[in-house]
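All protein chains of the complex are present and in place, except for one that has been dropped.
Going in written order, the chains are labelled A and B, and every chain counts its residues from 1.
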Amino acid sequence: MTLELFSQYLLAGVTYGIIYAIVGIGFNIIYNTTGIINFAQGEFVMLGGMIAISMHQWLPLPLAIVAAVLLVMLIGALVEILFIRWLDRPSVLRMIIITIGISILVREAALHIWGEGVRSLPYFVGNEITTVRIMGARVSPQVLWVIGVCTVMVLALSLFFKYTLQGKKMQACAANRVAATLCGISTKNMVTLSFMLSAGIGALAGCVMSPITYSQYDIGTGLAIKGFTVAILGGLGSSMAAVAAGLLLGLIESFSVSVVPLAFQDAISISLLLAILFLRPHGLFGNKDAADLKEF
Amino acid sequence: MKRHLPLGLLVLAIIGVQLLTRATDTAFYLTPLTMTAYYSLVIVGLCLLMGYAGQISLGHAGFFAIGGYLSAMLTTKNLVPFKDNSLISLCDELGLLVHGQDMFGSAFTHVQPWAACGCAILVTIVVAYAIGIPVLKLKGHYLAMATLGFGIIVYRLALAFPLFGEADGISDVPGFPLLPGLSVSGDFSSRVSNYYLAWGMVALAMWLLVNLIHSRVGRALKAIHGAEGAANATGINTARYKLNTFVISAVLASVAGIFLTHYNGGIGPSEAGIMKSVRYVAIVAIGGMANLWGALTMGALLNIMSLRGMFGSYDDAVFGAILIVIMLFAPQGLLGISLSATFKRILRRGE
Partner (left out) sequence: MLLEIKNLSRRFGGLQAVSDASFSVRQGMIKAVIGPNGAGKTTLFNLISGTLLPSSGAIHFKGQPIHGLPPYRIARLGMARTYQNIKLYPGMTALENVMVGRHCRSRAGFISGMLSLPWTKKEENASRAAALELLALLDIADLAEVEATSLAFGQQRAVEFARALAMEPELLLLDEPAAGLNIYETAEVARLITKINEQGITVLLVEHDMSLVMDISHEIVVLSFGEKIAEGTPSEIQHNKEVIRIYLGEDDA
């Protein structure tokens, strides 16, 4: 393998990997405050891209993206307020079915609004043929945008959780919901906030990736599966591990392109998901004893 | 027997509907009704798994597809080029192959439908055990995701292999001659017999499953659903019971796939899709989870409406919406609320 090809694969792997990581973190944020796996997580990413594309007809690109992210955050809040908030200790099965239902509704709504066509945002700089040279590989500058924006998001999130009051409150909910309530933290608002947060990061990822991966009404499910794989791989609930796991999955996928036929590409992440579920359900980096205490 | 009363009603309904279509000259309804029957087989099997054993499966369309695709592939693949293969000639000697001619008059050899059906069921059982052993150790979201993953893999395989027709699926699947004069096929002339065959199978499945849930095994399954640890400590081999239930429901799905494929004369990848699996789960949930008759009723109603195209292009959206509304407001299922409400009303009047 030439150095050029190697760098090409490496950058592709990191690009997709960091997107998977963002989706995985989205799962984790909601899981931590609620104990729910939100099967509609991928739909937030899809909506981000799609709404930004529509907004871009009237607004300049940066404003369109901001508007899309805010709108998707609003949708995330609505989803939580309408479907989750008022349920009294719902069973896991019930939550699985409800979030699946939400994802179907969102997807079908997208289908009726935007149709089946493939769309995309314009490249942030240059166009399809603009390239920059990195480590010998020629890549679109958009790749750098994806990596850059997602990295900033990850850093911002970790600072948010470490240093802001809201972030610490959310961490407290994750550690122990009952105790957090007793300390006067409104867990309900924290849950709404967590939905907004994970909708927002998903939407932003959906915008920056749109020029290179395209947006379509049905990309949510595939992304959700990969994001879930990443979340499990890193150990459910731990966001930094999800970044490592996301990069791992992205790299495995991109380097296997030369070996595994394209038709089976999806099967890689799913096989990885099944393998990890069967062998180490507490994650590659997780601790088994700690995982046993989680609500499953 | 009290528990066989609904079964009697089912048989009456089956006969009644057929007579009605004859009287009103609406025999074209028999086709969607027959297809509905096969989907109902999947649904009642899944109901046993979800409602009684308490294990979700988001991959049951996978088992339906395994049955349908294998049986379709075996009965349409021309084996003439392979006739020197020792395995093929052994099959031939055992009488498992059918020789004939295709539309252009050239020699055409394919696997006998009974053999194909047996083979498909066998593969289903093997796959269900192989998947079930690791998967059923999982719970909650993990179980849901793992079964979903299995479903997607089946879907991808169906799409990836030219042998399975890729995006087009397999067509021109021959009829399945069950008995002299009774063949599973979409022939216009055998519409009535196929209707009775399909719903007869549903009635048989219901009889078996209703017996099962009222037996020692059914009680054990409910116990596992309610408190798995305590069930295990009561001497129930919980892992094996869950596994057997998984396999039974997989076989029901597979049989449905086999028969519907022969009835439709083909199968496409959408039958293996996630939306199908989700739809099966939705119907079981709407019927009230641990309610075989509820699942059957809702399954029949919704499938008929869907197959008649009543939801138009909003088909999936309707299922999604129903799913959410039921899970939000009536997690016991539609029939669950009305029945229990009716019961309470009757009881109150009695006082």
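Note that in this section contacts are C-beta pairs under 8 Å (C-beta built on N, C-alpha and C of every residue); 3 or more make two chains touch, one makes a residue touch a chain.
Bear in mind that the values here come from a model prediction, so they are computed numbers and not experimental data.
Asker: Out of B:I14, B:A120 or B:A220, which residue would touch the omitted chain in the full complex?
Answerer: Among B:I14, B:A120 or B:A220, only B:A220 touches the chain that is not shown.
Asker: Touching the absent chain in the whole complex: find that residue among B:L41, B:L97 or B:A290.
Answerer: Considering all chains, including the one not shown, the answer is B:A290.
Asker: Which one, B:N85, B:S171 or B:T234, makes contact with the chain that was left out?
Answerer: Answer from the full complex: B:T234 touches the omitted chain.
Asker: Go through subunit B and note every residue touching the omitted chain.
Answerer: Those residues of subunit B that touch the unshown chain are 208-209, 211-212, 215-220, 222-223, 225-227, 229-239, 244, 248, 290.
Rule of thumb we're sticking to: only the chains that are shown with their structure count from here on.
Asker: Based only on mean CA positions, could you tell me how far subunit A sits from subunit B in angstrom?
Answerer: Chain centroid spacing, subunit A to subunit B, equals 34 Å.
Asker: Mind listing the subunit B positions that touch subunit A in their complex?
Answerer: For this pair, the touching residues of subunit B are 50, 56, 58, 134-135, 137-142, 144-146, 148-150, 152-153, 156-157, 159-160, 274-275, 278, 281-282, 285, 313-314, 316-317, 319-321, 323-324, 327-328, 331.
Asker: Taking the touch rule as given, give the residues of subunit A at its contact with subunit B in the complex, in rising order.
Answerer: Residues of subunit A touching subunit B: 37, 83, 87, 90-94, 96-98, 100-105, 107-109, 112, 221, 225, 228, 232, 261, 263-264, 266-267, 270-271, 273-274, 277-278, 281, 295-296.
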